[in-house]
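The block underneath contains the structure these notes are about, expressed in structure tokens.
A protein chain is absent from this complex, but the other protein chains hold their places.
Order as written gives the chain letters A, B and C; numbering starts at 1 within each chain.
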Amino acid sequence: MHPCLNPSLISTKELTGYLGVAQHAGFEWVEADIGDIRKRAEQTSPQEVVDLFASRGVQLASFGLPVNLSGDEASFRDGLARLDRNAGLAMMLGCGRCMTWLRPSVDALPVPYASRIAHRLRLCAEVLAAYGIRLGLEFVGPHHLRHKAYPFVYTINDTLEYIEGIGAPNIGLVVDSYHWYTTESSIADIARIPAGRLVLVHVNDTDRSPAKADDHERLLPGEGRIDLTSFFRGLDQAVYNGPVSVEVLRKQPFAEPESEIAEKAFRAVAGLIEENRS
Amino acid sequence: MHPCLNPSLISTKELTGYLGVAQHAGFEWVEADIGDIRKRAEQTSPQEVVDLFASRGVQLASFGLPVNLSGDEASFRDGLARLDRNAGLAMMLGCGRCMTWLRPSVDALPVPYASRIAHRLRLCAEVLAAYGIRLGLEFVGPHHLRHKAYPFVYTINDTLEYIEGIGAPNIGLVVDSYHWYTTESSIADIARIPAGRLVLVHVNDTDRSPAKADDHERLLPGEGRIDLTSFFRGLDQAVYNGPVSVEVLRKQPFAEPESEIAEKAFRAVAGLIEENRS
Amino acid sequence: MHPCLNPSLISTKELTGYLGVAQHAGFEWVEADIGDIRKRAEQTSPQEVVDLFASRGVQLASFGLPVNLSGDEASFRDGLARLDRNAGLAMMLGCGRCMTWLRPSVDALPVPYASRIAHRLRLCAEVLAAYGIRLGLEFVGPHHLRHKAYPFVYTINDTLEYIEGIGAPNIGLVVDSYHWYTTESSIADIARIPAGRLVLVHVNDTDRSPAKADDHERLLPGEGRIDLTSFFRGLDQAVYNGPVSVEVLRKQPFAEPESEIAEKAFRAVAGLIEENRS
Partner (left out) sequence: MHPCLNPSLISTKELTGYLGVAQHAGFEWVEADIGDIRKRAEQTSPQEVVDLFASRGVQLASFGLPVNLSGDEASFRDGLARLDRNAGLAMMLGCGRCMTWLRPSVDALPVPYASRIAHRLRLCAEVLAAYGIRLGLEFVGPHHLRHKAYPFVYTINDTLEYIEGIGAPNIGLVVDSYHWYTTESSIADIARIPAGRLVLVHVNDTDRSPAKADDHERLLPGEGRIDLTSFFRGLDQAVYNGPVSVEVLRKQPFAEPESEIAEKAFRAVAGLIEENRS
């Protein structure tokens, strides 16, 4: 497993600065916005961007799927048409992962809504497959997001069922410790994920109970009560060896300078990886 | 369009007798249980069964998908394994259609349930495709079947979304006048079904309001208040030219002899087809 | 099995006349050109064409794939774009089969050529699948057509390999007695064709040896030396129950009136079917 920087920790969005923070803190992997990277590649050149990542010793671990899955057909088709170029650029950066997330509850009729998203995800996955990129779907656990009219999916097993229903070989799961905790899942739930279906891992923490944890009030790993040692044991049993990205969504920015936050995050996740190994 | 006999009208289940009733009433198409046909083919021979249909001037229009979609994995896999032989026999009988129905509401979490069924339907459709057989999904409209915890699909548009989510080219719709009526759908809803997606049509009637019609208290076409003239106009606009099967589910058997019922049914649907044409 | 009229027997190309000849001779199935049918449907209406077939008691058994597979990309794409409407019309006529043929030898480099055709056949098969139509590939046996630089495929087994390489579930074989004879194939070669892979059968005859038979000098079934009794025994062992189309390609038209030829053809194939059954 590899510690991975997530943009949620860092207010610097400009790529050179962002990669510099990553490098300084020790991260060799980052998540980043492919649209921002693409804009830069258009201004300079793809090679300039490749060289920039290389010069910082950093590789792109994953990017958010830059396609509007729940909007109208024209908007979806527009994003799909541009996905080819975005995926090609990500491939050049050595990136084999892409991700998006699923709402835990919806007001729309659940089956037609789920079907429309499944159809669109399958089309996206076909484009990504040509670039050797897997698409991870993140289920979202916090209880305060389950208030809409109908449940969608928000557990490992239900999301795996949804993935099998889509029928694309390169679609898998994103497991985030926050969602694992708020759905009160077990080590065994992680360990049972079939090899190849675990695409990406997010890690973070909370000091609240599973039912009270707010999706946008997250803590750095180790600062709360989530049993991250068990979480990593589950990842180990699932023989996961990809990026572990520290995603800490918050309403308020961190008080400390971002370089300090990045270092703390790196130490926390590197420590958990190390602890699990020994 | 072709009038088609449905087993719901006839208590005789033995194949020779069933086909005899169809022939006598004027039907050249029938729906029948492929499991029953298969048993007979095993006792005699496939050729004997082919000859039996031919000697009555009748062809198999469609058969119910002989696979348990909502049961446990072992039961599903068992039916799937046998589907190949069943589809092969149906193909020998000139049959290009298979059908199953979808619950309008479910107690299970709707998205994982819909996903599991989608995955299983896709596997079935792949087997059927090798025999040139399309699989029609029938949505079910009566209000008294919508009482379970979550809605599934029960309109033309929602079922089309579900079908697109499955992603198999040979899966389409079954439209039944009962469900069209109880969901208060329009001519335009039928007319908008893409060519090739309309696999099979069921026709019948009720004298109750859409909200009160009971799925198991159906009438013969023309004996109730469903605007079947409009229904057939919609089919015509969708350029449908397949079997129109008279499916009259009832709790009590008909009082009249089954040959009389079959004749009445034939005259009713033949009349509607004729009326629409002129 | 069902005797099927093939346009090669009949100089009348106009649809009403062609179907009249078929009906008069006893044929309930015909092969016909879907482009001609489509033109008529555009002049009158699809329903008029459906009624015309019905009034003659005839159904469309199969149509030639109306797509230029070996031409340039623009020409191929044009045919593919129109295939959707052609397949929809065929479906309305109760037709579940489409066919094309493969050259036994080619001057182009064989693997790139075969790959390009495979890709195009897969795209066509996907369109046809939505209409429940299977696509049969006919291998071509006569020795005088094997003179080009490289062999393509011209036996049952090699064509089955090619079909498996394409990877579309609804692509299968057309077996023609002329090609079965000129490749000196056996009953067992037919019997081994997997159920569902045998899409269409052509029957005809020759009085020459396998190596000398000319593809465009064919005889009516029974007028030559092909062992058609064995051919039909093979079809029976393959549990084939589809159309058997009398395709008699010739350089000179028949001397007899076409109604007489059609009757002779019907009697010949009906006799072979009957003989095989008893």
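What we mean here is this: a residue touches a chain if its C-beta (ideal position, glycine included) is under 8 Å from a C-beta of that chain, and two chains touch if they have at least 3 such contacts.
Since this is a predicted model, take the numbers as computed values, not measurements.
Visitor: Please identify which of the visible chains the hidden chain touches across the whole complex.
Guide: The undisplayed chain, in the complete complex, is in contact with A, C.
Visitor: I'm checking contacts with the chain that's been left out. Which of C:Arg116, C:Lys148, C:Arg250 or C:Arg267 qualifies?
Guide: Checking each option in C:Arg116, C:Lys148, C:Arg250 or C:Arg267, the one touching the absent chain turns out to be C:Arg116.
Visitor: Which residue among A:Gly64, A:Gly88 or A:Gly222 touches the omitted chain?
Guide: The missing chain is touched by A:Gly88.
Visitor: With the full complex in mind, choose from C:Gly71, C:Gly167 or C:Pro253 the residue touching the hidden chain.
Guide: Result: among the candidates, C:Gly167 touches the missing chain.
Visitor: Write the list of chain C residues that the hidden chain touches.
Guide: Counting only chain C, the missing chain is touched by 109-112, 114-116, 118-119, 122, 150-153, 157-158, 161-167.
Visitor: Touching residues of chain A against the unshown chain: what are they?
Guide: 46-47, 50-51, 84-85, 87-88, 91-94, 96-97, 126, 129-134, 169-170, 172, 195-197, 199, 236, 239, 241, 277
Quick note on the criterion: only the chains that are shown with their structure count from here on.
Visitor: I want to confirm something about chain A and chain B. Since they are copies of the same sequence, is their interface symmetric in residue numbering (over half shared, so same) or not (under half, so different)?
Guide: Same residues, largely: of all residue numbers at this interface, over half are found in both copies.
Visitor: Roughly how far is chain B from chain C, centre to centre by C-alpha average, rounded to an integer in Å?
Guide: Roughly 31 Å, centre to centre.
Visitor: I'd like to verify one number: the distance from the centre of chain A to the centre of chain C, where each centre is the average of its C-alpha atoms, in whole angstrom.
Guide: Taking the average C-alpha coordinate of chain A and of chain C, the gap between them is 54 Å.
Visitor: Which chain A residues sit where two or more other chains touch them?
Guide: Residue numbers touching two or more other chains: none in chain A.
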